[in-house]
Structure formats: structure tokens, C-alpha cells
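Removed from the display is one protein chain of the complex; every other protein chain stays in position.
Coming up: chain A.
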């Protein structure tokens, strides 16, 4: 039996796209550019941040925007001790579920903290804005523990 040279070759495939955010996510992102955070009121009265276009329970189109606070509470977190290049922060940090003041659900973002011991459920955090906000979720550069000097 002779050896067969089975050929293989790596290849890349990529295309360019456009994405239209629509009136709800578009408004949320535009508000970030102005250093404000807007949620939306769901059919059951809860304020959802980031906002959703359609109610998760009733499917109704949602349009009652509610500005929420720039501070909030840590619901849960996961410490990243060795950040990789694609991570938003290059020092050890936490991914966290953060419930902003005035919101009824948590959103995921990152917290810059000196070490894991500084974090706990219920810890208060506040937004650190990017130097040049542009209408992108990374306009919130990260959250920091409230009352702690950076």
C-alpha cells in the first residue's frame, strides 16, 4: 500500500457589511456619545438596560425611554487575572453584572479594580467614560468601585 498525499489548505473568507441599529439601540448608543445611559420601560414596568426593541413577554414595541444612573450595584462578577490582548482592560479586571440605579435588570460590563478582594456582591460602582465617546458600548470605558480613588 502506497502513502497517499492528502492535500489540505487553510483559507480565509471575509466580507464587508453595514449594520443599522434602529430607533431603540440607535438611541441608546447615541446617548452614550453624550455620556448618558438610557434604558426602556417594558410592558411590566421594569426598566431594561440596554434597551430592547420588543417586549420579551408581550412582544409589544417599546418606546418609553428612561435615563438611568451612572452608578450601580454589582450583582455578580468573574475575575480575569490574566487579561488577553482582546480584553477591554490590560490589567486584571472583573466581568460583572451591574444593575444601574433606576434599572431593574443587570447589564454586563467590566470593572477595573486593584484586586479581586475589593469586589463583592452589592459593591457600588460608577461609570468611567472614554476620553472620546463615539456612540459605541465602549464609550463606557469600564466601571470603577465608587468611593475608591482610581
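A few remarks follow.
In this text, a contact is a pair of C-beta atoms (placed from the backbone, for glycine too) under 8 Å apart; a residue touches a chain by one contact, two chains touch by 3 or more; residues count from 1.
Note that in this section contacts and distances are computed from a predicted model.
Missing chain, UniProt protein name, picked from "ABC-type quaternary amine transporter", "Glutamyl-tRNA(Gln) amidotransferase subunit A", "Inner membrane protein YebS" or "Thiolase domain-containing protein": "Thiolase domain-containing protein". Within the whole complex, the absent chain has one touching residue among A:53, A:67 or A:101, and that is A:53. Interface note: of A:13, A:86 or A:117, the residue touching the hidden chain in the full complex is A:13. Touching residues on chain A toward the chain that is not drawn are 7-11, 13, 15-25, 52-59, 61.
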